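In this view, the complex is presented without one of its protein chains, the others remaining in place.
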Amino acid sequence: MRAMARWIRADLRASKARAVVIVGVVAGVVLALLLSAGLLQGATNPWQGLFTATRGAQIWLHLSPGTDVSRLRRQLRDIEAVAGPYSSTAASVVQHGQRVRVELRAMTPVPPAVGRPLMTSGGWLTAKSVHGVVLDASFAQAIHAAVGSSLVLDNVDETARLRVRVLGIADTSDQGFYPDQTPGLIWVLPTLLREIEPIAGRTEEVVGLRIANPAATNVVVQQVVTQLGSSAVGTVSTWQQVQQSMSRRDPLLGLLLALFGLMALGAAVLAIVNVTSGRVLLQNADLGMLKTLGFTPVQVMGMMTAEHAIFTGAGILVGLAAARLLTPLLLGRVPGVSAVAATVPSGWAGIILGGTFGVVLLATAAPAWQAGRVKPIAAVRSVPPRGHLSRLASYAMAARMPPAVVLGARAAFVRKLSAALAIGGLAMPMLMITIGLGFWATLDDVQRNPADIGLAARVTASPGSLTPAQAYQVVSADPQVQSAYYCDRVEALVPGETTTITTLGMGTSQQPYPFHVVQGHLYHAPEQAVATEALLTSLGLRIGQFVRMWFGGVPVTFQIVGRIIDPQYGGEVIAYGRDTLADEGAPAPIGFYSLILRPGVSPATAAARLTRTSGGRLDVAVVPNPADQLGIVRAALVALIVVLAVIALTSLLTASLLGYRDHERDVGVLRAMGLTPLQVRSALMARTTVLALLAVVVGAVVGRLVSTSLISAVSRLYGLGSGIGRPPSMTTLAAAIGLAIIAAAVVGMLPTRPFGRLPRVAVLGP
Amino acid sequence: MTGAGSSGNDGRLLLRASGLSKTYTGDGVIVPAVRGVDLRLEHGEFVAITGPSASGKSTLLHMLGGLERPTSGEIWLNGERVDKLSQARWAILRRRHIGFVFQFFNLVSNMTVADNVELAALMAGASRKQATTRRAELLGELGLAAKADAAPARLSGGEQQRVALARAMVNRPLLLLADEPTGNLDSAAAMAVLRLLSRVHADGQSILLVTHDLRVASAADRVVSLFDGMIVDDAPMPVKQRPTPLPDVLKLRG
Partner (left out) sequence: MCEYEGQWREGTTFMRMPLLALLAKEPAHGYELKTQLEQLFGEAYPTPNIGQIYVTLQRLERDGLVRSQDVIQATRPNKRVYELTDAGREAVVSWIDATSEGPRIRDEFFMKLALSELSGTSDRLGLINRQRRHYLMQMRSLADLAVGADRKIPRLLIEGAMLHLQADLDWLQRCQEEFM
C-alpha cells in the first residue's frame, strides 16, 4: 500500500543509526556462520573437493621395487586407471638444524592424468629446472616454505646432499595433511631422485588406483594384495583413510566456530529484539497516531515487519559479500585447509541465509506485534508504568546512600520487560565471552603443559646415520633431556580393516613411556596395549578386550589395558612395550627416541642442541603441539569477542536510551526538588550501570561454570578425553567485568549531556 | 422516513449516539467517565462540547471516533451502526471519513510536514500525484507552503496545529473531530485556528469539537454541556442577528 511504503521510507530516513546497527549485527552473524560453514566443510569434507579437482586415485600402494603392476589393469575390471608407478624414496629436509622426514616422489614434467596435483602457487616440475621441486601445500605451510625458497635435501644415510628450489606448491588428495600424515610429500624429477638416492633397493614404487566404484575399495585392495603378493606390498592407503585423516583435526575448529556462530546468532537476535522493542516504546505516540489516521493493527505490524525485513535482507547481502571476500583470505591461513576445499555448498549457504532471515524476522515479530497493539489514543505519551519506591530503596535512602544512585537504580526496574530484555541482551554476550576466555585459557594451558594432552615427549630423535647405541649416548648425555624412550613405529594390519594402522612400541613393558592414562593402566607386560579413545572407537574395542594384529605377516594378540590421551597421529594411537614384538619374533623396524625434556626447556632449543652435538647425524624433529596450530582459533576468538562486545553495546545503548526517555519527564521535577545537575546525570548513569552490573555478573558466573564442562565435552569429541578444560582465570574475568562496567557507565553518560544545559522549566511540560 | 426536512429526521443525521457510556475499571476502582449520552449531529453542523475537566468530554469524542470502545450504547455514523466495529474496520472508516485534530498536535515526528499531510491522503487511496497536489493546495491556503519539507519539531505550536488541521481535512472527511484544538496554543495562534475552523465550517464541513474555551464554543452552531459524564444542556446558538445589542460587559464602571 502506498501509505505504508511512504511511512517506511520516512522512517528509514529518520532512523539511520538504528538501521546501521541492525544491518551490521545481521551481517556479522551471517559472516560468522558462513565462515564456520566453510571451515566445517573444509574440515568435514576437504577431501571430496580435492579429490574431484585432482581426479584422484582412491587407492595408493607403496610397493617394493620391481613389482610388476602392468597386469593389474587388465586383470581387475574395477580399476579405471592406474597412476604411476612413481619411484619414491625417503629423504630429509634439513632446516634450521632440524631434519624433517619427507617422501620424494618422482614425476614427469607432464602432470599425470590421474592424481594430478592441484597447483596453488608457482608452477609444476619442468625439465629446465633439474633441481626444482614441488611441495605438498600442507607440508610447505608447516616448514614455512614458499615458491622460490631453497631447501636442503639429505638422503637417508646422508651420503648425498642437494640444494633444491621450490618451483611450486600443490594440493593433493593422495594423502592426508601434513603433519598428520608424515612424511611430507615432495614431487621431484626422476633425475633428481636418482641423484639423491642412487641405490635402487632403497626406492619404492608408488602406484595409485582409480576405481569406478568407490564402495568396492576394500574388495579391490584385497584382490590387488593377493595378486601382487603381500610381501611386495608395503603400505596401502585408501580414500577413506585419507578423508578421515584430512578431516580429523578440524572438527574441533569447525565445531567451535559453529557453536560460536549459533550463539552469536542468539545474542544478535536478543540485541535486535532489544533495539526493536525499545524503538516501539520510544515511538509509541507516533504509532498510536498511525492507528488514529486509519492504519489497522495488521497494517502497523506489517509495516514494522516489512521494515525489519529490509534491514535483515540488507544485512544478509552485506554478510554474504563479506564472506565471499574474506573466505579465501582467512580460511586459506588455516593449516591443512585449502580455500578450494572450504567453499560452502549452496545447500548449506541457502540454509544459513534463509535461516538467519527467518530467525531474525521471527524475533522481531514480537515487537512488531507489540507495535500493532499500541492503543490509538494518540495523545498519550509513552508513560512509564507506575513504580513504587520499594522498601529496599527506602532503606537505602535512609542509609544515606547517594539519592541519585538509589533513584537511578530503582528506575532501572520500573519497566520489567525492558529490564529483563536488557539484562538478557547483556548477559548472553558476557556468557559467551567468558566461555571464549575459557577456551583461551585452555589453549594457553595446553601450550604450556602439553603433557596434559599427552604430549610428554616434545622431541624425537632418529639415529639417522648413527647406531642406536651411539644415538643413545648423545641423547642421554644432553643435560636438557630428562629421559629417553626408544620407540618403534610399526604398521600393522588389523583384520576387518583394509588399511594398516600405525602402532607404537614405546619403551618397554618394564619402562613404559609415560602416556597420560585416563582409564585403566599402562602396559606392564608383553602383549598388553593402551590406546586412545578414537582408535578404540574406530576398532570397536573396549578396555579388557583382545585384538589380533599382523606385523608383516606375524600375528600378535594384545589385550587393551588402558585408555590414553595422545594427540599425535590424529589422535589414533595404540602402544605397547617394544619387547612384545621382540618376543613374538616380528621384525623390529628402525625406531626413534622419544625424548622427554626437562621442564621449561624449549623443544626447538633442545632439538638444535642435539643436532649440533651429533654433528647433524642425529635425525631430530620437534613434535608439533596441536595447540600451536590452533592459532587461528585464537584469532577467531578475538574476532568473536569483538562481535559479541558490539552486540552487547547495542543492547546497552537501547536500554540507556529508553531510560533517558522515561527520565526526561522526571528530570525537571528532580531538579526542582533540589538535585544538582551532577546528581541527575549520576542517576541516569546509575540506572544503566546497575543493569549492566547485574547482567555482566550473571553472565560471567554462569559462563565460568559452563565453560569447563563445555570444553571437556568438545575435547572428548576430539579424542583428547575430558579434563583439559580450564576456566578463565579470576583476574581475566575481573578485568572483563570491570571493562564492561566502565563501558556501561560511559554509555549511560552519553545521553545525559544535554541535561546540563536545559533550563529548569523547559523540561516540565505535558 | 420522510424526505428533507428539519432536524430530527434520521435520514439527514450524520452522527447519532444513544445511551453511550464508558466505564473504566482498574486497580479496584470503577470510574464512570461517560454515562448515558445521547448526541446528534447533522450534516454541515458545528457542535461544541464543553464542560469542566473530568467531565468525560474527551472520552466521548474518542468513542465517537472509534479510538475507545463504549461500554454500552449505540453509535450511528451516516446511517450505519459503528459502535461494534473491530479496530481494523474503524481504522478503515477513519481513513476516509473522519479527520482528527488533537490538543498536542500529534504530527508523526519522523516525517516531514508534507509527508504528514500526504500520508493521510495516500491512506485514503489517492495516487501519489493526487496526494501531492492536494497537499500543496492545503498548505498553500494555510500559508505553510514554505515549511513543507521541515520536520514538525521545527514549527511553532500554531503552525503545527494548522498542519494537523490540513492533515485532517485532506480527504474532505464526513466528520472532523477535534479534541481541545486550541488547548495548547497562545491566544493569537488559537484565534488563527478558530478562524480556520469557522472557514471550513462555512464551506460545509461537519465539525464536532471538545473545548473548554468559551470563544471556540461560541463559534459553534450548538453547544452541548457535559457535566460528570452526562449532558446537562444543549444550547443552539442563534444565527447572526442584527442589530447586536451591545454587551453591557463593555461598559466601564467608574
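Worth a mention:
Letters A and B mark the chains in the order given here, with residues in each chain numbered from 1 onward.
By our rule, contacts are C-beta pairs under 8 Å (C-beta built on N, C-alpha and C of every residue); 3 or more make two chains touch, one makes a residue touch a chain.
Quick caveat: nothing in here was measured; it's all calculated off a predicted structure.
For the chain that is not shown, the touched chains among those present are B, taking the whole complex.
Only one residue in the set B:V31, B:A136 or B:M237 touches the chain that does not appear here, and it is B:M237.
By the touch definition given at the top, subunit B reaches the unshown chain through residues 51-52, 187, 212-215, 217-219, 223, 225, 227-228, 232-233, 235, 237-238, 240, 244-247, 249-254.
The criterion applied here is as follows: only the chains that are shown with their structure count from here on.
The distance from the centre of subunit A to the centre of subunit B, each centre being the mean of the chain's C-alpha atoms, comes to 67 Å. Residues 62, 65-68, 87-88, 91-96, 100, 102-104, 106-112, 115, 118-120, 122-124, 127-128, 167, 179, 184 of subunit B touch subunit A in their complex.
By the touch rule above, subunit A contacts subunit B in their complex via residues 1-3, 6-7, 10-11, 13-15, 283, 285-286, 289-299, 375-379, 766.
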